[in-house]
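Quick notes on the structure that follows.
Left out: one protein chain. Kept in place: all the others.
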Amino acid sequence: MATLARASRAEIEALLGAPPQHELLKAPETGTVMLEGRAGGAGQRFNLGEATVTRCVVRLAGGRMGFSYALGRDGRKARLAALLDARLQDEAEDSALHQGIAALARGQAAARELASRKAAATKVDFFTMVRGE
Amino acid sequence: MSAQNMIAPGFSDPVFQSQAAFRALLDALSEPGTLRRVDGDITPPEGMEAATAIALLALADYETPVWLPQALRDGPAGQWLRFHCGVTLVAEPGQATFAVIDGTAAEPTLAAFNPGNDQFPDRSATVLVQGAALEGGAGVTLSGPGIPGTRDIAPNGLRAGIWAELEENAALYPLGVDLVLCHGDGMLGLPRSTRIEEAR
Partner (left out) sequence: MYVAVKGGEAAILATHDLVAEARRGDPTVPEITVAQIREQQALACARVMNEGSLYDMDLAALALKQSQGDVIEGAFLMRAYRTTLPRFGSSEPVDTAAMAIRRRISATYKDLPGGQVLGPTYDYTHRLFDFALMDGESEATPRTAPAPLDAAMPRVPDILGAEGLMEPEVPPEGDPAPFDLTRGSITFPAGRDVRLQSMARGDEGFLLGLGYSVQRGYGHSHPFVGEVRVGEVCVEFVPEELGFAVDLGDVTLTECQMVNQFQGSKDVAPQFTRGYGLVFGHAERKAMSMSLVDRSLKCREFGEAAVYPAQQDEFVLYHADNVEAAGFVEHLKLPHYVDFQGELELIRRIHKEREERLARQNEDLPEAAE
């Protein structure tokens, strides 16, 4: 679900292919989640502010349920991600679908690493100038 | 997750269906005693009237603890509510923001629910009463805000002492709980501001 939350609608659509037969247990709905922080990073909890979140719960013809909860307001993405979540539960670990998810996850990790390497290029290299005797 | 596989869908169009349900509840409570119908196009869980289920889908969420009779709480109704509304089901009536009671059961009495406090009378409980029918019972006469003159209703399948309890509840005004009688797709509001006289 973490990978699907970060994937684009197009990526999910491409991976899922034709949507399977299903019913909507919770139709795609946009709401908010209140984000909490902690004072000092580790202390008392406080409400930082809300973020938009869209959720969807589907049930496939065979009874398998699929869930999607992700930041943003894309109801279509939520429905497709929930369908994919349901499908993934019935697929073998080495199936094409799971491999597709693994490829998406690798792509996301690579993007994170690239961002980190760009940040690392701005890391300060201190040197001390020795003056006088 | 296997038990969840039995859960029936909620609203197919959450925004507009919950708005319509809210409007029906608002009308029911602002014009006490008038029959309002809700159409949420859902299959309610076992033991719950459609009107009750639709009202809770529209109103209840993770911030509103709900009290249900034990049989409902432990059955599909409790599971359905937790799934769709994310509510916490409480065992203590006084902790509930919304409650569903069986019209014929002797307990809990209305006095067991939270009537709000002087600073925030609005933080009281709303009690959904599931009765046998909204008409055909012994008649009572309503008066008060939202009622031009008087209005007669005759709900059926309510415990004998309910009118006396409602009189006590009305005496707490501005505190007190608000009632919504639910049967099938019909609802009928009895807010704390309504005065009720039993026909003699």
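The chains carry the letters A and B, assigned in the order they are written, with residues numbered from 1 in each.
Convention: a contact is a pair of C-beta atoms (placed from the backbone, for glycine too) under 8 Å apart; a residue touches a chain by one contact, two chains touch by 3 or more.
What you see is a predicted model; the values in this text were computed from it and never measured.
Trainee: Pick out the residues on subunit B that sit against the missing chain.
Mentor: So the residues of subunit B touching the unseen chain are 4, 14, 61-63, 82-83, 86-87.
Trainee: On subunit A, where is the contact patch with the chain that was removed from view?
Mentor: 1-2, 5-6, 29-53, 55, 57, 67, 69-73, 112-124, 126
Note that only the chains that are shown with their structure count from here on.
Trainee: Report, in whole Å, the distance between the mean C-alpha point of subunit A and the mean C-alpha point of subunit B.
Mentor: 39
Trainee: Spell out the residues on subunit B that touch subunit A in their complex, using ranges where they run on.
Mentor: The touching residues are 1, 4-5, 7-15, 83-84.
Trainee: List the residues on subunit A that touch subunit B in their complex, please.
Mentor: Its residues touching subunit B are 23-27, 29, 59, 63-65.
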